[in-house]
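Omission of a single protein chain aside, the complex is shown with its protein chains in their original locations.
Labels for the chains are A, B and C, by order of writing; each one numbers its residues from 1.
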Amino acid sequence: MSKLIFQEDREMDVIAIGRIGIDLNPNEYNRPLEETESFTRTVGGSPANIAVATSRYGIKTGFIGRIADDAFGRYICQYFKLKNIDTNGLVIDNKHHKTGLAFVEIKNPKESNIIMYRSEAVDLHLNMEEIKEEYIKNAKALVVSGTALAASPSREAVFLALKYANKHNTVTFFDVDYRPYTWNSLKETSLYCSMAAQMCDVIIGTREEFDVLEGVDIPGNQDDDITANYWLNHRSKLVIVKRGKDGSTAYLKNRERIVGEVFPVQPLKTQGAGDAFAGGVISSLIKGKNVKEAMKYGAGAAAIVVQENSCSEAMPTEEEITKFIEEYKIRRD
Amino acid sequence: MSKLIFQEDREMDVIAIGRIGIDLNPNEYNRPLEETESFTRTVGGSPANIAVATSRYGIKTGFIGRIADDAFGRYICQYFKLKNIDTNGLVIDNKHHKTGLAFVEIKNPKESNIIMYRSEAVDLHLNMEEIKEEYIKNAKALVVSGTALAASPSREAVFLALKYANKHNTVTFFDVDYRPYTWNSLKETSLYCSMAAQMCDVIIGTREEFDVLEGVDIPGNQDDDITANYWLNHRSKLVIVKRGKDGSTAYLKNRERIVGEVFPVQPLKTQGAGDAFAGGVISSLIKGKNVKEAMKYGAGAAAIVVQENSCSEAMPTEEEITKFIEEYKIRRD
Amino acid sequence: MSKLIFQEDREMDVIAIGRIGIDLNPNEYNRPLEETESFTRTVGGSPANIAVATSRYGIKTGFIGRIADDAFGRYICQYFKLKNIDTNGLVIDNKHHKTGLAFVEIKNPKESNIIMYRSEAVDLHLNMEEIKEEYIKNAKALVVSGTALAASPSREAVFLALKYANKHNTVTFFDVDYRPYTWNSLKETSLYCSMAAQMCDVIIGTREEFDVLEGVDIPGNQDDDITANYWLNHRSKLVIVKRGKDGSTAYLKNRERIVGEVFPVQPLKTQGAGDAFAGGVISSLIKGKNVKEAMKYGAGAAAIVVQENSCSEAMPTEEEITKFIEEYKIRRD
Partner (left out) sequence: MSKLIFQEDREMDVIAIGRIGIDLNPNEYNRPLEETESFTRTVGGSPANIAVATSRYGIKTGFIGRIADDAFGRYICQYFKLKNIDTNGLVIDNKHHKTGLAFVEIKNPKESNIIMYRSEAVDLHLNMEEIKEEYIKNAKALVVSGTALAASPSREAVFLALKYANKHNTVTFFDVDYRPYTWNSLKETSLYCSMAAQMCDVIIGTREEFDVLEGVDIPGNQDDDITANYWLNHRSKLVIVKRGKDGSTAYLKNRERIVGEVFPVQPLKTQGAGDAFAGGVISSLIKGKNVKEAMKYGAGAAAIVVQENSCSEAMPTEEEITKFIEEYKIRRD
């Protein structure tokens, strides 16, 4: 039986925690960033994108995060409300920290860099006092992304949230989301991400991200089976190794191995694919789909998002994913 | 005789030092920043704007500053070259610092706020090692703006540049350019700005800026005559108190008092007016105009810039200012 | 069977990790510190004291720590060699950090304060690169004290050491050693100490220290039985709650409860009692004594140390403890 079990009597379906930023997407494509003249702003950050994805999918979604006390903070809050995301877990910063920014370059479909503004970013100032045990206790699932562990006090806040989730049987999802620029060293990343992973029921990452995650525990390993075995021997019940357009593989506690479907499309950019996939998988699992179905919906969501010039704005509903998959198969066959 | 004397045998006319940033100007006006959807990037920062202004005016201009090792740094460097500014004083940062940003809100002609990204901004990492005595020795004038004194190591770099300028009779201009967000306290601002002002031949500021500048030396003073008297008793030869559309007043060593002309226009925004004014005044003085003429050209440049949706991009040439003033007078009379 | 099982084929008996400092003990007693005129320096710091205690006891002891590149660092290294402690795990700092200091006040036997010099203390700069997996793999036991978790990078180094110890079945001892001055908040202390405690086979602390340790997990608890139950449900095999001269209680995995003997003496000071106790208990357990015996030897060592004006220097050998206990009982009976 490859379904995850959730505490069904919870008010909230899923809470994401951590990074919310502003993406500045280029209005002109296929040119380097130094020649990009104008930008459109959207909400970004891996857990924020996942929250938009799950809410769009039709899952009751909340967010725990710290936002700036300025126009960008207000915009994020308004946007979350518009997307039907519960904002009771948002805290307004009182120390003049600024929203993290990502200026996106779309040089060509395969090459797209980012300039990140993360120095003293407001999301990394989320602190332990702002983690409410009740809020987490009332949710079926908690989604953590690795970036939130990169610096204090956000690191401590996330570990506390994981402790509360474990205490109350809130299912914990860990999206490795490795972003080198906020971390001091690879070894520190491995240490804290592996400590978080050991508190999580589901771990999702690319092969490269698992290499980072395992740097201390099983250094040098690049074998998915060894990876799955290692983490499933700890708390994890489900491990998903993403391989982009080559598809992803899920491993279950009983060592069942499920290869996900893929829907190759012509992408505009690659950003957002991982968040769309995670959002689709998590929503589907919470809605009671089995792992194979969940992976298909995740892949469908990712295929939709990479064709658009935004991450959060492009997140599809469950119906849109269903329709995309059906039409895709008709086209393909 | 109300002309400033410059060392005429210098290769460079003027060098500005300090802040270069990126302005992100709204593509949609008359709305709050949280509802502004897209932005156009231009080069910004008070001394950078002044450098563009003097170079556009026709004065040989250089810049001493630290730029990021990324697409924004490359853009700034290319832009300066395009505007004919000497970039030999630009240093490429090697520590992942980012370009300072200013997101501009144009709510209405009178109200326009800014979100500043200045945490660990690359310009504030300019350091003493990067100040070349020869470069300053070869210039007629050095322009310092107060913001560069707000944090170390930029603070020390600017004091060193002022020392070299004083040593070699390079005329020193101080534009107070008070920006509260980078400073620890008003008292610290007063202290360091007044120490810099005492090393400068010309001081330019609004009445509010002189209030800040004098916080330690003559606390509570709001009288322009006392201001002028105080600074002219030190090193200064020329003190200009700006009063926006009410015009500005210049005070000379011999206590002559010159009220500048104004050219009231319907502004789109107010940002950039001060830099255009300073650029016009400095260029004119270096070109040998007297103080009264210089103030007129400064006011003309400011009137042109406030009607445009950019600071640096809108800076006019000497001919454009002359033409604007002539046409303005014809219209007026 | 109340004995701990160690991997008997290991070269080293026990490795302590973390804080090594200099204690400055007053040469004049029974006066406030402001009137204390001269001081004698000895090696201090909880894990350093424990290492001296175990080595004096006759157990092969090593230490992992960072020492200053100055006369105090050299003194510590010489002292450890003199006490027969393996120094291969000591790293000499190369960044001018200084040895932590503790100026001890002995106002009266019950009241003795300390002025701690811990700002940028060299021991807290121990980092992950300095933790050698082989060194830990070759030891029967690892002793961690909570203070080393108070700041980065020492915090990460200790978590890494615990990971290696768990991986190689090196028995892990956690001495809570709560020192408020190095921590940011009580909640942060609770978080990281509880995360470390969950990686440890034996937890030792006073009731007050368990209150801190449990701040996040079982807030408000002050009941030793609940404490024992909670931690024994995790990895721990042995939990010891110290109650000073009222004796200590050990709890085993099988929920056996052992109350330790005490040897009341007239103390000169109280510092060092806890470290002597921990050293005696750990050494005895490694030597194969059962928990009851180990607690007796710990209490004996503590009784000896509180009568002397030093912590490290006063640590007794196994024979001295045996002799003290025998004589004490003769005197008492």
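Heads up, the rule we're going with is that a residue touches a chain if its C-beta (ideal position, glycine included) is under 8 Å from a C-beta of that chain, and two chains touch if they have at least 3 such contacts.
Because the structure is a prediction, the values reported are computed rather than measured.
Among the chains on display, the ones the left-out chain touches in the entire complex are B, C. Among the residues C:30, C:88 or C:119, only C:119 touches the chain that is left out of the figure.
Between the chain not shown and the residues C:23, C:86, C:105 or C:293, the one that touches is C:105. The residue from B:4, B:126, B:160 or B:212 that touches the chain not shown here is B:160. Those residues of subunit C that touch the chain absent from the view are 24, 27, 32-41, 70-72, 74-75, 78, 96, 98, 101, 103, 105, 113, 115, 117, 119-120, 181.
Contact residues of subunit B toward the unshown chain are 128-129, 152-153, 156, 159-160, 163, 167, 184-185, 187-188, 191-192, 194-195, 216-217.
One rule holds in what follows: only the chains that are shown with their structure count from here on.
Central chain by Cα centroid: A, whose mean Cα position is closest to the mean of all protein Cα atoms. With each centre defined as the average position of its C-alpha atoms, the distance from subunit A to subunit B rounds to 44 Å.
Counting partners per residue, subunit C has no residue that reaches two or more other chains.
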